[in-house]
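As you look at this complex, bear in mind that one protein chain is not there, while each of the others sits in place.
Presenting chain A:
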Amino acid sequence: MVLLSAPRWLRSRLTDRFWRVQEVLKYARHFRGRKNRCYKLAVISVRRAFVRSTKARREKKRFLRALWITRIEAASLEHGLKYPAFISNLVKSQVELNRKVIADLAIYEPKTFKSLAALAQRRRQEGFLAALGDGKEPEGIFSRMVRHY
């Protein structure tokens, strides 16, 4: 039997294996050990890193809030107030500042923070007077709240 036409050998080869591997390795470049060079180890490590980074977004909020609270506590102790007293008296004086802003004020605007601490202290004293002392209102009172409707 004579084969009249030569068969056309169609071979398909994988030609961009390098770039497929680099897509994963580029996220592993700052890892320690062989995970930053070897693809088999890097695939596992990169997947775990991504999973951890998505889960950590919820922890980040808790972590940052705890950091702000620590900073506010340190700053208010400099002015002679403890953190629970500071925050509760600010809330009672209708100062609706969140902890992020108060922490930034304590770092970058120390005089403003001092005035906030003085406000909280004054409100605290008025609270004590209202609870313990006689029913007379002191001058320049901070405890009577204004309601806007």
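Simple rule for what comes next: a residue touches a chain if its C-beta (ideal position, glycine included) is under 8 Å from a C-beta of that chain, and two chains touch if they have at least 3 such contacts; residues count from 1.
The rule is simple: contacts and distances are computed from a predicted model.
J.: Out of "Large ribosomal subunit protein mL43", "Integrator complex subunit 9", "Mediator of RNA polymerase II transcription subunit 18" or "dolichyl-diphosphooligosaccharide--protein glycotransferase", flag the one the UniProt entry gives for the chain missing from this complex.
T.: Checked against "Large ribosomal subunit protein mL43", "Integrator complex subunit 9", "Mediator of RNA polymerase II transcription subunit 18" or "dolichyl-diphosphooligosaccharide--protein glycotransferase": the hidden chain maps to "Large ribosomal subunit protein mL43".
J.: Would you mind spotting which of A:Val51, A:Ile107 or A:Ile141 touches the chain that isn't drawn?
T.: Counting the whole complex, the residue in contact with the absent chain is A:Ile107.
J.: When the complex is taken as a whole, what residues of chain A touch the one chain not shown?
T.: 75, 78-79, 106-112, 114
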